[in-house]
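Notes for the one structure printed next.
Our next item is chain A:
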Amino acid sequence: MLKCVNLKKYFGGIKAVDGCSFEVKENTITALIGPNGSGKTTIFNLISGILKTDSGKIYFKINSDYLEITNLAPEKISNLGISRLFQQSRLFSNLTVKENLLLALDNEDTKFWKNLLGFNKINKEKEEKIKEMLNLVGMEKFEDKLVRELSYGQKRLIELVRTILNPHKFLMLDEPVAGVNPKLREKIEEILLKLKNQGETILLIEHDMNFTLKVSDWVIVMEKGKVIAEGKPEEIKTNPKVLDAYLGE
Partner candidate 1 sequence: MISGYFIHLLILIGIYFILAISLQLAVGFAGLLNLGHIAFFCIGAYTSALLALNNFPFWLCFLLAGIVAMLFGFLLSIPTSKLKGDYLALATMGFSFVIYAVALNWTSLTRGPLGLPGIPKPTLFGISFSDNFSFLILIAIIALISYLIVKKITTSPFGKVLEAVRDDELATKVLGKNTFKIKTYALGISAFFAGIAGSLYAHYITFIDPSSFTLLQLIPVLCIVIIGGLASLKGTILATIILVLLPEPLRFIGFPSSIVGPARQMIYALILLLILLYKPKGFYGKVELE
Partner candidate 2 sequence: MNKTTKIILLVIFIVIIILAGIWYGEIKKSKEKGKETIKIGAILPLTGNAAKKGEYEAQGALMAVEEINSQGGIKGKKIELLIEDSGTDPKKGISAFRKLVEIDKVSCLIGGLSSVGMPLKDLIEENKIPTIWVSAHPDFLTGTKYIFRNLPTSAQFVEALSNFIYQEFKLSKIGILYMNDDYGVSLKDEFEKIFPGTILFKEQYDKDGKDFRTQIIKAKEKNPEVIFIAGYGTATGILIKQLREMEVDAQLCGPIGIAQVDTKKSAGLAIKGVIYPEFIDNSKEEVKKFKEKYMAKYGQEPGVDSFLGYNSIKLLAYAIEKSGLDPDLIVDTLSNLRNFKSASGMLNIKNKEVRYEITIKKIE
């Protein structure tokens, strides 16, 4: 569904991404792993359009064709169906949980005149969808709480929900379970597997090996800006190159 071809991104003398190519197959959960500084988040930023590539191309499958999406603006990428979860919390801290989620549902809210004249009402359908998702993560009571007042773990959950509510065909999750307690971790695992069963495609970055190996269908390993190995989780677990990369860090 997503193809990256020979991506390169340098920051001055640092080669953050140095000729990286891989493919994410439809309806899989693919994990992107590697030691710190191997370029994983940079790849995510390149795909999201937040950083510009120095060279290389990115392709995304729409309907049955591949469209080149290299260096498109972030909002365009999002509207093509790629929804992104960030590593650090990027919720709107002065808004409520409900407001944060409503913003993800559609882009009717950017139409100034439509809103001014009152033609963009929050209908029942939207409210139910939000309640449904909040229920899923056990946070129905938090609908009207200000995001500022939530704990770290609660924020991560809401952010995940927001990412999912954003209309998408492809999910990019950057460390969805980092710093989250084990019970919650299981819940998120459930959610991801459920999404896959509903036909979704997910690309995730994670440091938690157990979680990653449990949940993924395919694992891509990066080191120093390049892909050094990829394969099924069991293979990767015992791959000597991979063990080397992690031990060497």
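The candidates were selected such that all candidates are chains of the complex that A comes from, given by their letters.
Going forward, a contact is a pair of C-beta atoms (placed from the backbone, for glycine too) under 8 Å apart; a residue touches a chain by one contact, two chains touch by 3 or more; residues count from 1.
Keep in mind that what you see is a predicted model, and the values were worked out from it rather than measured.
K.L.:
Please state which of the candidates 1 or 2 is in contact with chain A in this complex.
P.N.:
1
K.L.:
For chain A, which residues count as touching candidate 1 in their complex?
P.N.:
Within the complex, chain A contacts candidate 1 at residues 48, 50, 73-75, 78-79, 84, 86, 90-95, 99, 102-104, 107-112, 115-116, 118, 120, 122, 146, 148, 162, 166.
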